[in-house]
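Just one protein chain is left out here, and the rest sit where they should.
Now for subunit A:
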Amino acid sequence: MKQRLLSMFKFSYLSLYLIIMIFPLYWIVITSLKPQKDIFSFPLKYWPDTITMDNYVNIFKISKFHIYIGNSFLIAITAAFVVLIIAILSAYVLARFSFRGHRQIMLAFFATQMLPGFIALAPLYLMMSNMHLLNNRISLVLMYTVGLIPFSTIMLRGFFQRIPGSLEEAAMIDGCSRWSALIRIIIPVMLPGIASTFIFAFVQNWNELFLAVMFIDNDALKTLPVAMNSFIMKFDVDWGAMSAGAVLSIIPTILIFAFAQRFIVEGLTQGAEKG
């Protein structure tokens, strides 16, 4: 009896949570596929009888949406690659060696995750202005890279610590230098961890809004979040176009998550536990 009650509770809880999680996504997708008149008329249609791509066509007409998509991909991927290279090096050193200042460096990296980072936003704006990097995609690549170095280092360090040091020592006895042992022996073993760090970095970059809003206002250089942000201000009532834009911005990260979900969840939890 008690067992049955428990499994009934479990079933209802899991189902209800699933419905609540899926519904907003369902609703934005459905909205984006409705003809304009159905979006704003009663009764609300929970299952549209006419489906149209008008909103998607429209968004490419009223804005340079293909350019925003391109910018987002370019910046997110470049920054994720750069941060990966830098963080693999720092994580490896911090995982394998002990030296003076080790603890302080870890602490400095950890602190960046907890401080209210927006304090730096205004000075960064002035710095970018002085370096003539405003309205330049390099500013975002640079800032996204820097912003992710601490977290990626902490995460990758967790992965390195799970690989026995004897592995590269054996290679070094065979005459490999430390660099080539790292590249040829360790990194291949680490690929799952590296992949989940890369995906994490990509998603963060893809979603970032506030730095991009500060640094970019040239329409040809905007990323998707910046474009969506100016949509809200310009076409506050055009929910058809906005929902289409939202769906397009969500698709890449959702796809990545669907394919690599196991990876990411494992990477985040295990990296964090070791951190």
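Note that in this section a contact is a pair of C-beta atoms (placed from the backbone, for glycine too) under 8 Å apart; a residue touches a chain by one contact, two chains touch by 3 or more; residues count from 1.
In the analysis below, contacts and distances are computed from a predicted model.
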Hidden chain of the complex, named as in its UniProt record, picked from "Gluconate 2-dehydrogenase alpha chain", "Sugar ABC transporter permease", "4Fe-4S binding protein" or "4Fe-4S ferredoxin-type domain-containing protein": "Sugar ABC transporter permease"
Footprint left on subunit A by the chain that the document does not show: 6, 10, 13-14, 17-18, 20-22, 24-25, 27-28, 31, 39-40, 42-44, 86-87, 89-90, 92-94, 97, 99, 105-106, 108-110, 112-125, 127, 142-143, 145-147, 149-150, 153, 178-179, 203, 206-210, 213-214, 225, 228-229, 232, 239, 242-243, 246, 249-250, 253-254, 256-258, 261-262, 264-265, 268-270, 272-273, 275
